[in-house]
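Can you read through this structure? Questions will come right after.
All protein chains of the complex are present and in place, except for one that has been dropped.
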Amino acid sequence: MTWITARGKPVAGAGRLAGVRSVRAALHELDEERLVRLVAKGDRAAFEELYRRTSPWMVVRLRRRCGDEQIVAEVMQETYLAVWRAAGAFAGTAVGGTATGWLWTIAARRLVDAFRRRAHHAEPPPAAAPPDRAPAAEELALAETVGGDVGDALRRLAPELRQVLQAMVLDGLSVRETAVLLGLPEGTVKTRARRARIEMRRSLA
Amino acid sequence: MTLGKNTGEEHPMTSAVSTADIAPTAYAWEIRAAGLKVRVGRKRMAVDGLDLSLGIGVHGLLGPNGAGKTTLIRTLATVLRPTEGSLELFGESVGGMGEHRAVRRRIGYLPQEFGYYKRFTVREFVEYMAWLKEVPKASIPAAVQRAVERVGLADRADERMKALSGGMVRRVGIAQAIVNDPTILLLDEPTVGLDPAQRMRFRELLQELGTDTCVLVSTHLVEDVAAACTDVLLFAEGRLVFKGPPDELASVGGPEHEGDSPLERGYSALLLNPEQTRGTW
Partner (left out) sequence: MSAEHASKRIIEGYVRGGADLSADEVWAVEAHLETCRVCRDGLSAAVDAGAPEVARLVDTVWSGLEPRLAVTATMPRRRRWSARLSRWMTPTMVPWLAMAVGVTLLTLLLDRVYAGSGEVSLVLLLAPVLPVLGVAASWSRGLDPAYELTASAPRSGLHLVLRRTASVLAVVVPALLVGGWATGVMVVQWLLPCLAFTATTLALGGVIGVTRAAFVLAAVWAAVVVAPTVVTSRTTFALQTDGLPAWGLILALGLAVVTARRGAYTLLGAHR
């Protein structure tokens, strides 16, 4: 794997490798927002750095919503290609969020689109909802889990209700998009969201 | 470490989802018309007593020229007011004089005469339309990119519109119609200028959209209708002559009717009156 420097030109300096290493170190320092701005200028090294940093997280998160590896690969490709093509349009619009936040927003919508395409072919979306198990008390560190009450309430929530809440709150999807993602009718999504809210309120009251 | 994305809020899970979003759906049909009449000009009733209920799915609108299809679509897009009768979109009556902003945010419309600004690039034009449709400012770039990709113009997103061919311009029109992720999509002759391969891609897009959107496509090309639509509406002289699945329309026609395909024969059977001899327009 060859390293391309910032402008595609070789860096003059004390040995070529030293220059390359320093560029790589420099990229490593930058946060994702700066990387996106560099990508907007056509910087392939910055794009590769962004990819290396965010793709493992993206894959893991997508796999928790879709069991089909092909779909996950497709969504990843489309997402990163969109970032490459239009980073200039995205840069500066991460209002109240992070670059990784809107990276996920793009990926989530592409996932919903992929499910829409398959829905037409009458294939059930291969989403997985893992069963739950309360961890042993001594393993809990307060800093790692959600504040006690909310965590308990979440755990007590029925899985199908939690799924809907996760799609709408954590993934930021609308009711229609959630319906496509989970393969449910819109009315069911709305009913479950309402029940989830009521139960959460009751648990937290 | 707090739950959800809104740090510092009391119970972000209960507040992040708005009540309006998850309230039960108050309507049975996205588009509902009863006795709809729309006058165009001084004398002509372009839509003359229409009863219609359309829900999620792809609906094809067929009919001869001058039948009133464009007037009907314009009325559904709320740029024309009904003269008589009632029209409800998302359960809200749109006959009155209001601005209907909330309803319009959920509608996508591609007019038959699609006018655009030649000096704008594709991206700039779709962004302008996204702004006009009150898409939230932070979501505009992502929505524009997604719309442009869905119509297959991702590689030409930054070219000026005057450099595009007719078919590509039409696709930009489709892109601006879907940029706000509408629940009702009104397309008036969307396949004009598209070559057969592009029409196939467009049909795939229609099928994708038809899973959770109410799409009404007005078209002259019978094949478009056959392949993509869940049901077909035949419109003539301001009235609905037929509504049902494409197979049903095809079964109405027989060998004695004019047409090269079963659908065309069904079309002729229902629309051409028997005194009309071959060769008349």
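The first chain written gets the first letter, and so on, giving A and B; residue counts start at 1 in each chain.
Basically, a residue touches a chain if its C-beta (ideal position, glycine included) is under 8 Å from a C-beta of that chain, and two chains touch if they have at least 3 such contacts.
What you see is a predicted model; the values in this text were computed from it and never measured.
A.B. asks: Any idea which chains on screen the missing one touches?
C.D. replies: A, B
A.B. asks: Which listed residue, A:Ala89, A:Ala114, A:Leu173 or A:Ala196, touches the chain dropped from view?
C.D. replies: Touching the chain that is not displayed is residue A:Ala89.
A.B. asks: Which of B:Asp21, B:Asp51 or B:Asp155 touches the chain that is not shown?
C.D. replies: B:Asp155
A.B. asks: Of A:Ala114, A:Val150 or A:Ala196, which residue touches the hidden chain?
C.D. replies: The single option touching the absent chain is A:Val150.
A.B. asks: Since one chain isn't shown, list which residues of chain B touch it in the complete complex.
C.D. replies: The list for chain B reads 1-5, 74, 77-81, 96-102, 104-105, 107, 109, 111, 113-117, 119-120, 123-124, 127-129, 131-134, 155, 157-158, 176.
A.B. asks: Which parts of chain A are in contact with the chain that was left out?
C.D. replies: Listed in rising order, the touching residues are 31-32, 39-42, 44, 47, 51-57, 59-61, 63-64, 69, 72-73, 76-77, 80-81, 84-89, 98, 100-101, 104, 128, 130-135, 139, 141, 143-146, 150-152, 154-155, 157, 159, 162, 166, 170.
Following the convention adopted for this analysis, only the chains that are shown with their structure count from here on.
A.B. asks: Return the distance between the CA-based centres of chain A and chain B, expressed in whole Å.
C.D. replies: 32
A.B. asks: Please name which positions on chain B make contact with chain A in the complex.
C.D. replies: Residues in contact with chain A: 1-5, 11-14, 16-17, 21-25, 123, 137-138, 140-142, 144-146, 149-150, 154, 157, 181, 183, 204, 207-212.
A.B. asks: What does chain A use to touch chain B in their complex?
C.D. replies: Of all residues in chain A, those touching chain B are 78, 82, 85-86, 89-90, 93-97, 101-102, 105-106, 109-110, 113, 116-117, 119-120, 143-144, 146-147, 150, 154, 165, 168-170, 172, 174-176, 179-180, 186-187, 189-191, 193-194, 197, 200-201, 204.
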